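Please read the structure below before turning to the comments.
A single protein chain has been removed from this complex, and every other one stays in its place.
Here the chain labels run A and B in written order, and each chain numbers its own residues starting at 1.
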Amino acid sequence: MKRSRVGEGKITNYFYLVVVLFLSVFVGTSCSNQKNSIVIYTSMEEDRNQALKEEIRKKFPDLNIKIQYMSTGNSAAKIKSEGKRIEADIIVDLENAHMESLKENFADLSAFDTSQFLEDVIVSNTYYPWTTYALSLFIDKKYFDAKGWDIPKTYEDLLDEKYKNQIAMPDPKTSGTGYAFFLNAVNCMGEDGAVAYFKKLKENLREFTASGSGPTNLLKQGEISMALGMISQGVSAINEGYDFEIISLETGVPYNGTSIGIISGKETKEHVKEVFTWLLNDFNKFDKENYLPSPLFKEQTNKVKNYPSNLKYADMTGIEDSKTKDRFMKIWSEING
Amino acid sequence: MIKKRTLVRFFLFLFLFCTIFYPLLVMVCKIKWSDFSILISSASFRQALGNSFLVTLLATFFSISIAYLLAYTIHHTNRKHKEILKILITLPMLIPSISHGLGLLTFMGSNGLFSKYFGFNIVGFWGIVIGSVLYTFPVAFLILSDGFGYIDSTMYEVCKILGFTKWQTFRKVTFCSLKKALLSAIFAVFTLIFTDYGVPLAVGGKFITLPVYLYKEVMGLLHFSSGTIISLFLLIPAFFSFLFDIFCKDYTTTSEKSYSPSKNKWRDRILAIFTYGILLFTFLILGSFIYYAFIDNIILHPTLSFDHFSYVLDNNLISYLCNSLWISFLVAIFGTILSYLIAYFTARDKKHKSMHILAISSLAIPGMVLGLSYTISFNHTIFYHTFLILVLVNIVHFMASPYLMAYNALKKLDPNYETVGKVCNIRTFYILKDVIIPNTKGTIREMFAYFFVNSMITISAVAFLYNTRTMPLSLLIPTYEGNLMLAEAAVVSFVILLVNLLIKGSISILNRKERRIKYEK
Partner (left out) sequence: MANMRIENLTKRYKEKVVLDQISFTVKDGEFLSILGSSGCGKTTLLRILIGIETCDSGQILKDGVDITKEDTKKRKMGMVFQNYALFPNMTVLQNVMYALYIKIKKKEEAKRQSMDMLKIVGMAEHSHKYPHELSGGQQQRVAIARALVLKPEVILFDEPMSALDADNRLVLRKELKQIQKKLHTTMIYITHDQEEAFSLSDRVMVMHNGKIEQIDTPHVVFNKPASTYVESFVTKHLKEKVSSIEKCAGIDL
């Protein structure tokens, strides 16, 4: 009798031991990892993230740096819900409106050297500029030629019945690109006009993609023949060999901006300042010169082939303001929710 | 020993309460009720709600019909190779729903491998319906197949003797006996489709459904409060199905005699064509998706290439795979232990209705809602950034089915084992270890496989809870899908499929071997 009781006691003890070990392994691995690694959230497209991974490996071969792609919305949601406890140390390519509304979670960056930047581009000391990306309409030239269609020149042209299911645009709810198009339309047509317009455009749309690069990728897939997206992506597709054409709309080129920042409290973490300085100046420039030409630096050359020059920018009043975004998103919910 | 039992029971009950009800409660408490009226008044929310119901009703109808005919073919016709057919029919359960959607896109999108020759495009309403059917008919098939196994075959002989027509026999025997299984399947499928966001995200186009609406509210606009309110709507069909499960009476009896189908060549031929047709369609969809993984660029240079594999490998495929394996093994081990223990108390001890209800209540909670509730309730706790929360959410999310498997198996065992133990002065612990567990080994293995496979493919529950260190492999699929990198998404789906095939396959082989040994003895 005693023996079986002891035997059973032993088994229970082992069980508790296993549970304790298990919990400590879980908690332990995450804690220790946190101290040794630097986590960067990036909302850039895959090819730019790839470049970032390669360059950072070359520059900091001894550091354990984790680069995690996170869509703008996802990134912002995590910052909002986790605040300064978020695992990320540096946030790259987050839409400016989000940066502004979440700024209490970001560290003061005044100590960093910004002498390389152009005069007016720095507008805040909690986030520094990463891109100003221009947007446009692209068409599948091969498809248009085969159909014998004329090239659209205005937003209104896109409402033509023959384009049914041929167009895609990013969802303003989840993508800064989509939001930029919407804001521009409101600035051009007024709130009521824009709502009426998008309700009609919806008929011709294949979908509102979650990410900004969605429409361009659908275009590359051959799923649609017209995409509203980032000029840099359209150009990159053309350089890959796709038979696309960039269309300048009469109302001008809409644009939006993204920024880079450090999560408050993480600036004192080992190596974060180093990495951030390199990102802010060196990789930032590399990215602008090779992928997304936007005028940020004093000395900057454009190495992207076929990138259109002399772009006429559209009316983007309010693009940086988070309150405007909230208001416009309420209006947007009448169109598509 | 009695005290220990009470302690164990209490711990289990507490665990269930803290992991199921507490997070939901916290989530509901944080709702801003003003958001409720804003949401209801929004035309697009109402449209999303209506769309969800429409798509789900139609897809459920097709899914159940197909599953019924397949189950009928397996049990009531003279087909050969039934075991293989059964395995093939359940294969689609080994990959995430979003992969089915993407497969449909590659096969029947505007530029799909099949549709481009016929000039049509499945994206939108029909895409969601077909995609939803693809990933739910195996689930319905399993439930109905199980139901067919419980029909008392002597009833058919009775009907023959009494001179009933085929239709009368169907009504009075087949349909009546299958009622519970049929309703179970309908509710399960309805809930699955209503709460899924993988398929609509991949192939829904601009046809918005409720889960996608929720995803965009939370991930796009950071509206956690309206996200929670939408979650309440998502709970509705699940809640009804769960109520049904509790209150529905089971009129089936077990029959020792197995059913021998009558000879009917035409019936067999037609159903065979139907079965092979469904399987062909399913595998064409899957196949065209996997095909993308091996092609360099479908549009520009459609040549064989492993570049997409090397791309994903370079981008930490192995470490994400390790994360998934680690999580899935832990979920399988601890999930099996927990649900088995809970089932032991509820099946062999008649005073635990409340634990039974709690255990199966996770059926009612969609993954997305569970994940969101954990994000809101636990994001200030120490285990939020660890594997523990992912393991926990998966165990809770998938607990109901393995629990029911264990419950049914334990109920079938002779109820007197514990009495024998009491009379012979053997502690319940030893009876459990030496008698109960060895006689339910097959079920335990199935439970393990269920937890493992579903942890590998789940996306919805973990979408809000992962971070860089703990990110499971399955989450790479929506990431790649967002960038429309279909080939890379296909690579990841392919890897998940292989792992699941390995685990599910080994367990099925083990179980079959054991069954054969038993019969040979």
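Assume a contact is a pair of C-beta atoms (placed from the backbone, for glycine too) under 8 Å apart; a residue touches a chain by one contact, two chains touch by 3 or more.
All of these numbers come straight from a predicted model, not from anything done at the bench.
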| item | value |
| --- | --- |
| Candidate in contact with the missing chain, chosen from B:G50, B:G277, B:P302 or B:P438 | B:P438 |
| Selected from B:Y135, B:Y417, B:Y466 or B:Y480 as touching the chain missing from the view | B:Y417 |
| Option from B:S34, B:T165, B:T303 or B:N425 whose C-beta touches the chain left out | B:N425 |
| Subunit B, residues in touch with the chain not shown (by the definition above) | 414, 416-417, 419-420, 422-426, 430, 434-435, 438-439, 518, 521 |
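Methods note: only the chains that are shown with their structure count from here on.
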| item | value |
| --- | --- |
| Intercentroid distance (Cα basis), subunit B paired with subunit A, Å | 33 |
| Residues of subunit A defined as touching subunit B within the complex | 4, 8, 23, 26-27, 29-30, 33-34, 39, 45-46, 53, 66, 68-69, 71, 73-74, 76-77, 80-82, 85, 87-88, 165, 171, 173-175, 202, 205-211, 213-214, 217-218, 220-224, 240-242, 329, 333-337 |
| Residues on subunit B engaged by subunit A in the complex (per definition of touch) | 42-45, 47-48, 105, 109-111, 116, 121, 123, 201, 204-206, 208, 213, 216-222, 224, 298-300, 315, 375-376, 379-380, 382-383, 385-388, 427, 429-430, 467-471, 479, 482-486 |
